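Below is one structure, written out as structure tokens; the observations come after it.
Heads up, one of the protein chains got dropped from this complex, but the rest are sitting where they should.
Now for subunit A:
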Amino acid sequence: MKFKTRDLSTAQRVLKIRKLKVGLTGRPDAQPVLNEIDLDIRAGETHCLVGESGSGKSVTSLATMGLLPKDALEVQGGLIDLEGFEITNATAAQMRDLRAQRVAMIFQEPMTALNPVLRVGEQIEEVLNMHTDLSKSEAKARTIDIMEQVHLPDVQRVYSAFPHQLSGGQRQRIMIAMALVLDPDLLIADEPTTALDVTTQLQILKLIEEMQERHGTAVLFITHDMGVVAEIADTVSVMQKGEIVESAPIRELLTNPQKDYTRKLLKAVPNLAPRPARAVSEKDAVLNVDRLEMTYGGGGWFRKSEGVRAARDVTFDIAPGRTLGIVGESGSGKSTVARCIMRLIDPTGGEVTVAATEISRLSRRNLQSHRKHLQIVFQDPYRSLNPRWTVARSLCEGPINFGTPKSEAMERAAELMELVDLPKDALDRYPHQFSGGQRQRIAIARAVAMKPDLLVADEAVSALDVSVQAQVLDLLDDVQDRFGIAMLFITHDLRVAAQICDDVLVMQKGQVVEQGPAAAVLANPRHDYTRSLIEAAPGRHWDFANFRALERAPAVEGPIA
């Protein structure tokens, strides 16, 4: 793997943060949110700030922009020096001048960062109007120029487009154009690619790098993804609980981390080397999906409309104790397939056979008794548990629906809490008293309480921090070993799929483009789309957990399905 090894020690220092302390407004004695952090970024350097959620990455960036929410957070000490200008005690007017001209920011979600009712070209021009005396035609010329620089296609058309008419990647390009139009010295990027598909992410990362080289901008890049860090960073700071644990050049940090926390963080990062597949099961498949088809819309009273074919001709089966992963980018139809199998939506064609019963056309009433065979774990642990219910009540809901007496269900719930490694007294608490990872454990316990034959995990670890992600993946593995459950694992992240799946099915635009054993698909992708997905996976050449470059994935065994 090639890391950046540029020597920047002679370059001019753009940002200098010393002993910066940020705490709750009006409560200097409370635990600070940022505790005396130091940070240096030089011109042309990309400095990555990594850490898990709540570690203070975003607060650092907001403090640098002078955008701390005043009634909640305040700077309680230290200094932020932007090329000789002290930000911590700047006035609002000074900060307004500073932003865009010398420091700019791009955000995670470009759809909400852009004004939905203004044309994107006008939004870029507004920055020029605010900060320069350019005439109308000059401003437009400059806007068109920067839009060409960020490689937007058909610039004249995009100039007068509204944000919703552009793709996520194009919107992020607009944000980058807006941030760089006044040629700032420092660009702060707060998780700018987290909401994007991997292939788009790769393009945006390349674009930021290109713009950085062209303008000599210093970049403070905030991310939770070690893969992204490995691709773009010159230097890295690892944050934990408001402190910078370790700060080092990228190669040093990845090959020889000094601090335990950094090691722990790196050990949790999944890589693309597939897990050893489990023995092929002799038993009959638990789930058979045959030519499944789902078309949204269509019909209509007077005129037949086309409808969106979100899934077509999807065929696969899963044997007990094995895991099939469905991977694909957003809009590929992977979640549609999961929801059809769960019968949360009704498929428009094909057959779904679970535990020897065809369920795709059962009426709601007849379906009820088959629900216990299949359970689902959702992506967002904050929304998948009823916030008004105790954990015990959530865990007992399913079994009681199927006639288990309450006392027995409670006993089982207590056992399950042990299984998912949560204290028994957690049963009487409410979801908001738990962290995201703990809630996901509860959601898994709730699904397992039904003793299902098939567990569908719909992006079940995507919203979690890497270390928590690794734990939840272990838990899923454990549950599967213990109960011999078949699992359908839906994910957009090939690295996660490599960690848990025996077989992989790649979807694009509602169709299956490739399917087979995980080792075969990941090592020898046969379809161009699979290949581009693998190539876009950030940090794919590095084995983070072992602090070394990744050897090639094991050789393919057996014929490819």
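One rule holds for everything that comes next: a residue touches a chain if its C-beta (ideal position, glycine included) is under 8 Å from a C-beta of that chain, and two chains touch if they have at least 3 such contacts; residues count from 1.
We take it that contacts and distances are computed from a predicted model.
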**Asked** UniProt protein name for the omitted subunit, picking from "Anti-sigma factor antagonist", "Peptide/nickel transport system permease protein", "TonB-dependent receptor" or "TAT-variant-translocated molybdopterin oxidoreductase"?
**Response** "Peptide/nickel transport system permease protein"
**Asked** For the chain left off this view, which of A:Q12, A:N386 or A:Q433 is in contact with it?
**Response** A:N386
**Item:** Of A:D71, A:E282, A:E306 or A:D425, the one touching the omitted chain in the full complex
**Value:** A:D71
**Request:** Using the definition of touch stated at the top, determine which of A:N366, A:N401 or A:Q433 touches the missing chain.
**Result:** A:N401
**Prompt:** Out of A:Q368, A:Q433 or A:N546, which touches the unshown chain?
**Reply:** A:Q368
**Fill in**
Omitted-chain footprint on subunit A covers residues 71-72, 342, 344, 368-369, 371-372, 374-376, 378-380, 383-390, 392-393, 396-398, 400-402, 406, 443, 446, 450
